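Note that one protein chain of the assembly has been removed; the remaining protein chains are unaltered in position.
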Amino acid sequence: MTEEERYALGLETMNAVNDGSAQKVLDGLGDVAPELARQIVSWGFGEIYSRPALGPRDRQLLTIGMLTVMGGCEPQSELHVGTALNVGLTPAEIVEALLQSAGYCGFPKALNATAVAKKVFGERGLLPVREA
Amino acid sequence: MTEEERYALGLETMNAVNDGSAQKVLDGLGDVAPELARQIVSWGFGEIYSRPALGPRDRQLLTIGMLTVMGGCEPQSELHVGTALNVGLTPAEIVEALLQSAGYCGFPKALNATAVAKKVFGERGLLPVREA
Amino acid sequence: MTEEERYALGLETMNAVNDGSAQKVLDGLGDVAPELARQIVSWGFGEIYSRPALGPRDRQLLTIGMLTVMGGCEPQSELHVGTALNVGLTPAEIVEALLQSAGYCGFPKALNATAVAKKVFGERGLLPVREA
Amino acid sequence: MTEEERYALGLETMNAVNDGSAQKVLDGLGDVAPELARQIVSWGFGEIYSRPALGPRDRQLLTIGMLTVMGGCEPQSELHVGTALNVGLTPAEIVEALLQSAGYCGFPKALNATAVAKKVFGERGLLPVREA
Amino acid sequence: MTEEERYALGLETMNAVNDGSAQKVLDGLGDVAPELARQIVSWGFGEIYSRPALGPRDRQLLTIGMLTVMGGCEPQSELHVGTALNVGLTPAEIVEALLQSAGYCGFPKALNATAVAKKVFGERGLLPVREA
Partner (left out) sequence: MTEEERYALGLETMNAVNDGSAQKVLDGLGDVAPELARQIVSWGFGEIYSRPALGPRDRQLLTIGMLTVMGGCEPQSELHVGTALNVGLTPAEIVEALLQSAGYCGFPKALNATAVAKKVFGERGLLPVREA
């Protein structure tokens, strides 16, 4: 792949799972860190996320777990919960993942992540969550 | 203990150290993650916190240290600083614990936790803190 | 569920995904923290992991991501990579998850987790990993 | 050094790199944790930061990296990005440091730190950042 | 306090709770970072730990919680579990603190800390731990 192809594939990959998310990253970083924005698109999505070895549903499940443990990444969690819904994870599955996270990173971080999920679900009219 | 007994003991334990805190958890999670709320009550408090091997003052001191190190858990810290006061830790002891935390997790997290403590102390009319 | 039923379900759940793992936890903690062992079995597996809202493959993918981000949890990662293989994640999928983790928690932790995966794969004769 | 000399050197050191920052710390903590404030001044700056073995530019570069990895320390990052500019790091160097951090602690924390830098740069009329 | 008095108080404080621990720190760091060793003694113990606002038992309980959450600090945990026993925390109380930590930072870190505690208890002939 050339540099242009990687960037184009990154944009396409980002928009396929969360339409408009690439533009949001580019806009937010454009005047401060355009290279960081470019790397998220070209590398994060063009090179890594687009690889077929894991599908989007698996990648989002993984990402939700990782962001929950990291803590302090609520803006990113919000984006990724939305993407998770887009690629087929149900609210009940996301909530179950956060319940499981309590055993691995404790209740406080599980609660923080659940508050983010609640916000996203609410905005999409997905509350109350029906237990699986 | 049956499941109902654990849940009842959890509610009682939570309310004994922080009246209304159980309801707040249940209300906040009710439409998104009721099972997470139930586990915090039944397991976190009904099974663990209620064990007599450590009393509430010790448990809260420990919790304040853990939340300070975790970072990004200001909502939980706020609740637990309030509980700490309820079970007999003085503002001066809490502040001293946060001073000690600086040597273990650094000044930035100690400052974040102290800002939370200041908020809680202020709401309870406990400022200025008198040095022990 | 009674307490005995939860414990029995926990043991069954643990052994279904990783035969002998429950006994290993019980043996390791028996003389120091038997209650911690009991809670891992009864609560972690009897109450949480056994819930049908997410299957074992999803749970292990999530766990691998969480342990990678936490860092310093190599003994637990080793166990969970083994379980991941048992429940159907392929070595190529696990390696792909760790590659993705690099973008979320950086290369150092991704490398630590990959070293653990390599050890487990080697013990099972699964090296070299064939790219998906 | 006597205790008074250490405190005076700390104040002088803080104000030399960020005029008014000492007073801000003292004011913020005065009624809740005056000893913590005193230790930040006397020890953090009077004993450590003032040592000639590393100059302020090196110390701020280091601090920006550390705060980015810690996460959840946006208030401290804001102060330290300002100090970094004061001691000669350019916006382009700061942004480059945050780009590099992505490989060590992942994109989410790099993005959080970049948002803080953008805020500080904007307040000082330093946007858009010109690539080095 | 003069610098010499702080250092002397630090040595005395360290040795009062863990005889020989100061010398161990000084020996380990003497040829690489003597100033770091001096600061641990003079500041960590001479200025902070020696303050009467919290007694050694409270400080060790707090420290055990903080080190458990931090992760990757097994050498320090080992020292501090020993100190905790010296200042009156019982093995059952330490184990209970680690059980509680599971709800705040998850089972993996609780297990790592429990493994350290088991090692220290074993060396002192304190196994099996009798439940409180």
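Just so it is clear, A, B, C, D and E label the chains in written order, and each chain counts residues from 1 on its own.
Methods note: a residue touches a chain if its C-beta (ideal position, glycine included) is under 8 Å from a C-beta of that chain, and two chains touch if they have at least 3 such contacts.
Keep in mind that what you see is a predicted model, and the values were worked out from it rather than measured.
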{"item": "Neighbouring shown chains of the undisplayed chain, as defined at the top", "value": "A, B, C, D, E"}
{"item": "Chain not shown, touching residues in subunit D", "value": "43-44, 48-49, 51-54, 58-59, 61-70, 92-93, 95-97, 99-105, 131-132"}
{"item": "Sites on subunit B contacted by the missing partner chain, in the whole complex", "value": "102-108"}
{"item": "For subunit A, residues in touch with the removed chain", "value": "1-3, 35, 39, 43, 47-48, 51"}
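Following the convention adopted for this analysis, only the chains that are shown with their structure count from here on.
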{"item": "Shortest chain-hopping distance from subunit C out to subunit E", "value": "1"}
{"item": "Far-end chain from subunit E, centres as C-alpha averages", "value": "A"}
{"item": "Most remote chain, CA-based centroid, reference being subunit C", "value": "D"}
{"item": "Subunit A-subunit D separation of Cα centroids, rounded to whole Å", "value": "30"}
{"item": "Distance between the centres, which are taken as Cα means, of subunit C and subunit A, whole angstrom", "value": "23"}
{"item": "Inter-chain centre distance, subunit A versus subunit E - centres from mean C-alpha coordinates, in Å", "value": "39"}
{"item": "Set of subunit E residues in contact with two or more other chains", "value": "43, 48, 51, 95, 99, 102-108, 131"}
{"item": "Topology of the chain contact graph, where touching chains are joined (line, ring, star, complete, other)", "value": "complete"}
